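Missing here is one protein chain; the remaining ones are kept as they sit in the complex.
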Amino acid sequence: MLCYARFRDRLGSLTNGSGKLPDKIIEVRDVDFSRGNRTIFRNLNLTIERGQVTAIMGPSGTGKTTLLQLITRQLRPDRGQVLVDGVDIATLSQAQLYQLRQRFGVLFQNGALLTDMSVFENVAFPIREHTRLPDSLIRHVVLTKLHAVGLRGAADLMPSQLSGGMARRVALARAIAMDPDILLYDEPFVGLDPISMGVIVKLVGQLNDALDITSIVVSHDVHDVAAVADFSYVIADGDVAASGTPEELRNTSSELVKQFMHGLPDGPVGFHYDAPDYAEQLLGTRSDSR
Amino acid sequence: MFRDIYVTFHGFLQNFGAMCLFLARLVQYTPSVLIKRYSLVTYQVYNAGALSIVIIMVSGLFVGGVLGLQAYSNLERFNAEDTTGIFAGFALIKEIGPVITALLFAGRAGTSLASEIGLMKATDQLSAMEMMAVDPLRYVAVPRFLGGVISMPLLTAVFTTVGLLGAHLVAVELLGVDVGAYWQQLQSALDMEDVYEGIIKSVVFGIIASLMAVWEGYNSVPTAEGVGRATTRTVVITAIAVLVFDFMITAWIL
Partner (left out) sequence: MQQTRTMEVGTGLFALLGIGALFFLTTQTTGNNDFDADATYLVEARFDNIGSLKKRAPVSMSGVTIGRVTDIRFDSESLEAVVSFVVDSQYDQIPDDSDASILTAGLLGSQYIGLTAGGSEFYLEDGSEILFTQSAIVLENIIGKFLIGGPPEDEEE
């Protein structure tokens, strides 16, 4: 709870002591972003409500992970702003940014556990780095976090000894080690067996309610996300294609969203990657077909 | 065609500049890392230095032996086999010791550093650190760089010493050069400056080899293929840079 008070203080300082916090914890305003010649976002606008689980969905390759990186300033937008609690994160100094990042907990696609230390040390890592707590207290905190994801018994294992699902749960324990305000999940359901997936789905909802935090889940797994999300954005072609509660999205009229939500093989997102005409390429001269 | 050359040159320049800035940042963070995270540095000294000791000693023994053999068989023609020690000593201390140690270091420790950092990058460990508000440059890059820089002179000294013993074994024990002549000739011919030259070289090579490994790993393309390419590049670039710098340092000192 001491940590909690510290976070409130920090929040207060970030909102210039106005005391009351806006409902929109994260706001993405008019963001353009491109990698090389490829435009990933054009004029992207979305907001994340405090205390909710927000899902960001979309076909592969639409830049969902990029969006997370923009929110945490691992990348900077070409144009536009990303606001966290009303503060434009592009204006933060390195020290302020690092302070802000302590409010984020991120679960990476494959866990991203540090391979040269044990499960226990992995969870203890952010605590050791940012606090001067005595070892006994760190032990206490770490075991609590591991217990929350059901892996207290695995504390002495090395990351290489864990299954994919376990690794992701350890990474989740690490992500909540510093009691963050915002938890970001990058494709948390990919490549898991149904049981592990069920565990993660349960944990996402549980942690959000128990820790009173805001969660952002990036995924293309429609059904599992629908089970936990309060609100969803569907991103396609560099912009928000649709938004709403899972129920609203399911009953949408948009062709693209319908295709995505129901997993239809063909539709606005074509089955074929852009290519010259099939017959022409097969029969045509070599010169124009590579 | 000219455009290609220009683009290549421009790319090289940009790369080189970025690398110099990278080195500057490594050096800038060195004091704080040495104070706050010395245990990480110690671990990297173990990783880069202690784990390389076997390959260094075995290579040193045989390189020294072959030098003794070559020197003896050539000097014998002039009845000057007593000066075998001078030849082996000069070659080992001034040139072969630092250069071969650096090449072996690039192959043993450099590749492991580059691939380790590359893998950490490919598996998002570096991003994860950044997201936990831990600067991966301080936590990952600087300790590895320092570990290499500290290890290289020590490894070079071990290599050279073992090499001298190897030459001693071959020349004195096998070929019958007088033991007094071997060491006395060596001692009278070598100056402190010669030893310093070897030490200076080993320090410079240590900086080069560690910088290349950390740089290539840190800037590798985060895929399996990219990490493989980074390790190859580490060895190739380190080897070339070490040989070029060896020439430049020798020319500068003489």
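Going in written order, the chains are labelled A and B, and every chain counts its residues from 1.
Please note the rule applied: a residue touches a chain if its C-beta (ideal position, glycine included) is under 8 Å from a C-beta of that chain, and two chains touch if they have at least 3 such contacts.
Worth saying up front: this structure is predicted, and the values here are computed from it rather than measured.
**Student:** Among the chains present, which touch the one that was left out?
**Tutor:** Contacts of the omitted chain with visible chains: B.
**Student:** Which one, B:S115, B:T160 or B:T238, makes contact with the chain that was left out?
**Tutor:** The one listed residue touching the chain not shown is B:T160.
**Student:** Can you work out which residue in B:L23, B:I53 or B:V66 touches the chain that's missing from view?
**Tutor:** Checking each option in B:L23, B:I53 or B:V66, the one touching the absent chain turns out to be B:I53.
**Student:** Specify the residue from the set B:S32, B:S73, B:Q187 or B:T223 that touches the hidden chain.
**Tutor:** Answering carefully, the residue with contact to the hidden chain is B:Q187.
**Student:** Touching the hidden chain in the full complex, which residues of chain B are there? Just list them.
**Tutor:** Contact residues on chain B toward the absent chain are 42-43, 45-46, 49-51, 53, 89, 93, 151, 153-155, 157-158, 160-162, 164, 183-184, 186-192, 194-195, 198-199.
We adopt the following convention: only the chains that are shown with their structure count from here on.
**Student:** Which part of chain A faces chain B closely enough to touch in the complex?
**Tutor:** Residues 72, 74, 98-99, 101-102, 104, 106, 108-110, 112-115, 125-126, 129-130, 171, 174, 178.
**Student:** Help me check something: in the complex, which residues belonging to chain B touch chain A?
**Tutor:** Going by the criterion above, the answer is residues 119-120, 123-125, 127-135.
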